[in-house]
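The complex appears here without one of its protein chains, the remainder shown in place.
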Amino acid sequence: MTDQAMAAALPAGAARGFWADAWRRLRRNKAAMVAASLIVLIALLAFIGPTFSPHSFDAIDWDNMAVPPGGPNDHWLGTDRLGRDLFVRTLAGVQISLQIGLLATLVSLCIGVAFGATAGYLGGKIDNLMMRFVDILYSLPYIFIVIILSTLFERGNIYVLFLAIGAVGWLTMARIVRGQTLSLKRKEFIEAALASGVGTPGILARHIVPNVVGPVIIYATLTIPQMILFESFLSFLGLGVQEPQASLGSLINEGAQEMESAVWMLLVPAGFLVTLLTCFNFLGDGLRDALDPRDR
Amino acid sequence: MSQADAPVALDIDQLSVVFDTPDGSLAAVNDFSLAIRRGECVGVVGESGAGKSQSFLAVMGLLAANARVSGQARLGTESLIGRDVAELNRFRGVKLSMIFQDPMTSLTPHMTVGEQIAESIIHHLGSSAEAARARALALLEQVQVTDAPRRLDQYPHELSGGMRQRVMIAIALACDPEVLIADEPTTALDVTIQAQILALLATLKRERGMAMALITHDLGVVAGIADRVAVMYAGRVVELGTVHEVLKAPKHPYTAALLASMPRIDDAGTGPLPAIGGQPPNPRRLPSGCAFGPRCAYADDACRAERPSLIGPSSIEGTRSVACHHPLDGTRHAREST
Partner (left out) sequence: MTEPLLQLRDLRVWFPVGEGLFRAKRNLRAVDGIDLQVAPGEALGIVGESGCGKSTLARAILRLVRSSGGQILWLGRPIEGWSTARVRPLRRDMQIVFQDPLASLDPRMTVGEIVAEPLRVHARDLSRAERRERVVDMLARVGLPADVVNRYPHEFSGGQCQRIGIARAMVLRPKLLVCDEPVSALDVSIQAQIVNLLQDLKRDFGMTILFVSHNLAVVRRLCDRVLVLYLGKPMELASTDLLYSQPRHPYTQGLLAAVPVPDPDLQPQRLGGALGGELPSPLAPPSGCVFRTRCAHAVAACAAAAPQLQPVEGGHEVACDRWRDIGPYGATP
């Protein structure tokens, strides 16, 4: 056939590398971009917002206890039962929740990717052993492990706790990465690269990693809100951050107790939490589409 | 031919299938009409995506949930389109059977071969378990499964691909169907096994007087057992006629080009093949006018302006129909040897 006919059969459009292309696709996804901007905005607000307020997160204002938002004072989002500024406290909570989510995800990502890729790449007996180990950990009740951990560590050192949670939460990541590596190893394009003389590092860097990194990033994005939620859950049980420190979870817990008399105490932190979770999920979905060129 | 006045077993009339997809609707089959008589085998030929499978899945009531069907299909006097599952199940697997391309996935892995054949017999014919088993054995022997008594108690994974396809055929035949639809029954098999299965299908057709639709992309397969051939392109029948008419003197440029581009085992030529240029049509972006136009050596403005409709036997000699503004005269374009 003629080149013209062939060219005519193809849609127009140019792209650069894989990442540039993924970025281009992500940018076209409105929901994901709005979500990402909101996350950045909330994060910025959480870290610099409190400096604009005259209050600190644990200072008690004896004159304004449990005042609703918009009152004739400088507590923009009201105060809690002890007269602590809810705006500052919520932002401090967001700070802690975000840090915890990121930290735990990062830990589970590092362990999971290393473990999964090793198992998948080596294959055979070693893979078998490594994955049985994962299965055993899977079968242990999560919350049970966490309760043991929280008794081992000094109560309130939330970072240590979440380092530990991250270290337990890598199991799914390891499974995902192993599965991907295993199926990639058998793909013909890997064999084609081998036949072209590409060495092992080249195959890992140019073929395996770009093909594995997509699911990893997506899963990580979806893990962050899981971890934030999990922290909230622990705080709800009284196993999370300790007073006067605040996380979104502990704030919601307090708010829930005052739900009938001071509903804003629940609504303010819950609003932030829901927004964050929604945003992370939208971003994760957007990344999933952006990182998979086959989806279009 | 004797089938010419046999009663029509399956009558498909103006059948269309449209899929609703996130990117808009996709017309997979358009105005598909075909009447298959008792004892007749019609080959349905076309490339991947031509709409062969969807036409007959529509007849079976097996389309995906996002499909919309219009038109009519009748099994004898019973209409098949728009019936609910319970009603269809009175025919499916009884009077109307279908076998599929992949003999690996069409059998249930956890049931023995005997159980799977007997299940259908018990369900539809209400036979006793022993009677069903005896019939299953007879069926296996009829489809020439070697060592049939032992096979009854084997599981599908213990059988080769060819054996599994035979078992599929046995299941399809269990209730003496009037119509058998075979969707690429040999595509996944070796040529040697393909020849065995085709010979078996030819025998069954002859002995049982079934009506058969044989879907394939291989004109050679059609040549062996079909009485008539329908050639599909981009969701439409573009040529229909007896197997001699269509393969010996194709009238549609696509049929002719396809025949010419296929290397033949009995052709000692070594030069370049007269290939069809271009790519198979994208059903979402069909060209205006004739869908084969961009790849057709005879295309002109009329072809680009208006889609040719399938002109039936009344206007063209013989029993054939063709959808082309400039049908070939059948001699000029006979396969030139290179």
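All chains are identified by letter, namely A and B, in their written order; residue positions are counted from 1 within each chain.
The rule is simple: a residue touches a chain if its C-beta (ideal position, glycine included) is under 8 Å from a C-beta of that chain, and two chains touch if they have at least 3 such contacts.
Computed from a prediction, not measured in an experiment: that's the story for all the values here.
The missing chain, though absent from the display, is touched by one residue of B:Ala257, B:Cys290 or B:Ala323; that residue is B:Ala257. In the complete complex, the residue from B:Ala35, B:Ile81, B:Ile193 or B:Leu310 that touches the missing chain is B:Ile193. Checked against the full complex, the candidates B:Val44, B:Leu152 or B:Ile225 give a single residue touching the omitted chain, namely B:Ile225. Although one chain is not drawn, the whole complex shows that of B:Asp13, B:Asp31, B:Glu47 or B:Asp102 it is B:Glu47 that touches it.
Check B:Leu247, B:Ala299 or B:Cys324 against the missing chain and you find that the one touching it is B:Leu247. Although one chain is not drawn, its touching partners on chain A can still be listed: residues 1, 3, 6-7, 10-18, 21, 187-189, 191-199, 202, 206-207, 210-211, 214, 293-294. Against the chain not displayed here, chain B makes contact via residues 47-48, 146, 160, 162-163, 190-196, 198-199, 202, 217-225, 243-244, 247-248, 257-259, 261-270, 272-277, 279-280, 295.
FYI, only the chains that are shown with their structure count from here on.
In whole angstrom, the spacing between the mean C-alpha positions of chain A and chain B is 51.
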